[in-house]
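Shown here: the complex without one of its protein chains, the others still in place.
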Amino acid sequence: MSLRTTVAVVMFSVLVVFFVSTALMLSFGDPMKTEMDDYIIMHTQNETGTNSGITTVVFDYRGFDTLGEATILFSAVSGVLMIFRRVKN
Amino acid sequence: MLFEIVNILLLVLTVSSCILAVVTKDLLVAAIALAAMSLLLSLEFYVLQAPDVAIAEAGVGACLSTAIMIIAIKRTKRMEEE
Amino acid sequence: MNWFELITLHSPPLIVAVPLLTAFLTPLVSKINEIVRNLFVLIMLCITGLLVLILGYDVLTNGIRTYVFGGGAPLPSGMNIPVRIMFEIDSMTIFMVIITIILAIICILYSWSFMKDQDGLDKYYTIILLLVTSIFGMELTGDLFNFFVFLEISCITSCALIAFYVHKKESLDAAFKYIVISSIGALFILFAIGLLYAQYNALNMATIANAIQFTFFDKIVLVLLVTGLAMKSGLAPMHMWLPDAYSSSPASVTFILVGATLAGLYGGLRVIFTIYGNQLLNTGFTFYPGLLIGIIITTLGVLSIFIGVFMALKRSDFKKMIAYTAVAEIGYMFLAIGSYLIGLALSVPDNPQMLVAGTYALKGGLFHILNDALDIGLLFLVAGAVYYATKQTSLNSLGGLARNMKYTTIFFLIGLLAVSGMPPMNGFASKLLIYQSTYQISPILSIIAIICSIMLLAVFVKVFQSIFLGPEIPSLKNVKEVPKSMLAAMALVACIIIFIGLFPNIIIDNLVTPAAEALQNTTSYISTIVGGA
Amino acid sequence: MTMIFNIPFIAVVAMIFIGLYAVLFKRNLVKMVIGISIIESGVNLFLITLGYREGGVVPIFTSAPSEVVKNAPGSMVLPVPQALTLTSIVIGVAVLALMLSLIMHIYEHYGTLDVRKIRGPEE
Amino acid sequence: MSQMSKIVRTLSNIAFPFIMIFGFYVIAHGHLTPGGGFQGGAVVASGCIMLLVAYGSTWVFEKIKVSRLSVFESLGALGFIGVAFFGLLFGGWFFNNFLVRNGILFNIVPKTGSTAAEFNTAGVLPLMNFAVGVKVIAGLFVIVLVMAYASSLKEWKQ
Partner (left out) sequence: MIDTFLKSLETGSGFWNPLVLGLAIIIALLLIYIIRGFGKKDYKKGTEQTKAFLSGNPEYSKDEMHIKGKNLYWGFTQALKSVYNVLEKMHNGNTSDYVLWFVIIIGALFIIIGVI
């Protein structure tokens, strides 16, 4: 086993230990705090006139994130078009 | 009880298709395994009450990513050499 | 409410939205004409610059500003967690935003003739604008997930720009390395944000900072966030993508990539000073967390300085040398920040002069962000000019360029003196602050910093000797001076460098000191959203 | 009844580390990209799992039964992580497209996909 | 990519309208049922990619100009940011939902358990859904189309 493999395996297992302990300390199906989401569920219909809580979050409460998401897609398309452009010599 | 069984089954299948995607030497098989992983994951999302994400994951992960991945593999090399 | 107040009120979202709108419009506008497109981009960026000035004046006089997307007060009634995305602007943000807009305008000015012969320019300008937008977003936002989104935009756009020369092997290679490394870092950052969300059910930085407890999860989150952002800013030993990316992209792109790197550094500062600001002196542990983080950051900073300088000495590619120098400069900043954290921890309970020294170190480090952007940027612009004139960057095949490119030589001399911290330039002012204050923290750090600075001078003397001096090489006889827009861009940077070098106190008093105070004063950042309002 | 051993979170960690393994130890570039894609999916699953509430239903009032609406918000899953995951999926596909197009170009220039043979010129 | 057999083409011709209808339904009812601009856009783009696979990229590339598609993408993005700017103009804040409860269009607040027919709700969200939908369809399709076309060329470095 080379030095690289040894170091990689050791650090990999350190990461595994910490991540697994993180996973075991969380509890499935029982969020620790739900204040913000409760507010969103309760006020979805009144504030935004939407029946879908997720669409409310995506386009209204966190609409700026969605603008960022649209920007990401736009930049990916621009990037792919730029990479595949015809290069003249 | 049914919820737990379905959940565990889906997760085990997802993780095993991940392993298949990483282990196999044939990249085309890996891409298909990745698509299967995406599909199973979208089912898992549906089970976890996230239908929005499930639709998105099914459309993007199982169709679009697989399509571009297969295009790229077709253009380059199918087999992973050692 | 008159129009000026209205613009002041709405300037934070407009600073992001105007470049974004320009980016979306550029593919349509560039169908008309090239000159129209360039002018359009330049004018829109100048408008953004105006907005930045308005916002900066407002924040520096009236204190922290917030802007809630979608309306109204920061907190909904009866809630103590902000639901909507929020911009939170303090003096530190203003400092970074001013640096970014300077870089952006000069980059566009320089690209005007530098990129003239390339094709795919409409995409190029679009992506440059998107990158500028993402840097603005990372700096202005007060929301962690929003920060992550802008971080990803900057990753993707940087990758596309690094791969601009698609016919060159090394640029494709560098772009692939960059996107693999940065997307893995970003995914770990997203994992960390998810952990924070699970604990505190909030994504707003101030709310999280108010509630944070330094539990086991918080430690993991701290490690993931700091490592990911340090990687994005090119701290050793995670800097390997940086020389490749800087040296294989066009010079104008490199100039703006420096800004993206510094935005990563800014994110790291926000994490350490704002989110974990109240926990730096937590007494529940064997060591203060601040001391521990400070020692780690200082060690890595010294390592960066060392690696950057040593690697730069051996290289014989012009752009790669400057890129390694950039690693060293990043190391200086982290050294200063780490010194502040150590000084803060040592000052408790009765050693206040350590805190004073640490504060000067922090000021020096922040001042060095500005200086580094300008100095390294100027050197990259000169490298681009040399490449434009000769189509070469290898030191082995260049020589005697001072005969034909007088102005470029002068600009290079200015950049050389500035980057190696020689007295009349701006680099000296910030490095002097760092040396003197780190000397009080630990003399060894200061000595290493000074020695490495001298070696930086040696690096650039090598470059100067082998590119600009020496006999005229026959193959380079017909080299001409570069076009006027490139000279204008370089002259602008050089003028700013000399101005800051001659009157550093103007910048320090008006921009750097408020920024340092804003970083140190976590409480006011938090209470703007959670406590007072 | 709670889930034994936090199986979903363990699955998340397993996916992240399978992906990381592919990035660290596989030499094929497409395999590395697949690894990143798997890490991405793992983090998405992590976010969704964080938002799940025991016995909750999706927070959409059009189809929700009336007793669920009466008990809201306690009977609905959290909407914010789902929105974050949507953004994360878009980021994933954008990064994937960019990486694969770079790989196609790299293969064109180098003629190989082995990560050890692809490196910049170090004089 | 070359054309596939006649059976595949016929089947995809039959399936294509249904996928389109489902996709546009998901886009349009994003504020009432699961779905939205992005999900529906992904579904529609998947349908288009099915045609791409069936008919071959060269054929599609001749029919649809990439530049026109990217114009559509720009327009979608512009529409989205434009709605946000309208929020600034009419509602007083960037990204303000200025149409809900005081506009002419999409102004009703829906009832719980209402049917999917209650379309006239949610303020600016349907507009944003539509803009994002256009953007996502064009964007994803352009990515796949360009990559497929480039991979079908023997030599793309002119």
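We just call them A, B, C, D and E in the order they show up, numbering each chain from 1.
Everything below uses one rule, namely that contacts are C-beta pairs under 8 Å (C-beta built on N, C-alpha and C of every residue); 3 or more make two chains touch, one makes a residue touch a chain.
All values reported here derive from a predicted model rather than from experimental measurement.
Touched by the hidden chain within the whole complex are the displayed chains A, C, D.
Checked against the full complex, the one of C:N2, C:T61 or C:T286 touching the unshown chain is C:T286. Within the whole complex, the absent chain has one touching residue among C:V356, C:I410 or C:A491, and that is C:V356. Touch with the hidden chain on the side of chain A covers residues 4, 7-8, 10-12, 14-15, 18. For chain D, the list of residues touching the undisplayed chain reads 20, 23-27, 32, 115-116, 118-120, 122-123. On the side of chain C, the interface with the absent chain consists of residues 173, 176-177, 180-181, 184-185, 188, 216, 219-220, 222-224, 226-227, 230-231, 237-238, 240-241, 243-244, 285-287, 289, 292-293, 296, 307, 310-311, 313-314, 316, 356-357, 359-360, 394-396, 398-400, 423-424, 428-429, 432-433, 436-437, 440, 458, 462-463, 465-467, 470-475, 501-506, 508-509, using the contact rule stated above.
Just so we're on the same page, only the chains that are shown with their structure count from here on.
In this structure, the chain pairs A-D and C-E differ in their number of contacting C-beta pairs, and the larger number is found at A-D.
Averaged C-alpha coordinates put the centre of chain B at 10 Å from the centre of chain D. Here the CA centre of chain C is 29 Å from the CA centre of chain D. Chain D and chain E have CA centres that are 23 Å apart. Across the assembly, chain B contributes residues 51-52, 56, 60, 64, 68, 71-72, 75 that each touch 2 or more other chains.
Multi-chain contact residues of chain E (touching two or more other chains): 32-34, 36, 38-39, 70, 74, 77, 81, 84, 94-95, 97, 110, 112, 114, 140, 143, 147, 150-151, 156-157. Every residue of chain E that touches chain D in the complex is listed here, in rising order: 32-34, 36, 38-39, 110, 112-116, 140, 143, 147, 150-151, 156-157.
Residue ranges on chain D touching chain A, taken from their complex, read 2-3, 5-10, 12-13, 16-17, 20-21, 24-25, 49-55, 58-62, 72-74, 76, 78-80, 82-84, 86-87, 90-91, 93-95, 97-98, 101-102, 105. Here chain B touches chain E in the complex through residues 51-52, 54-56, 59-60, 63-64, 67-68, 71-72, 74-75, going by the rule given at the top.
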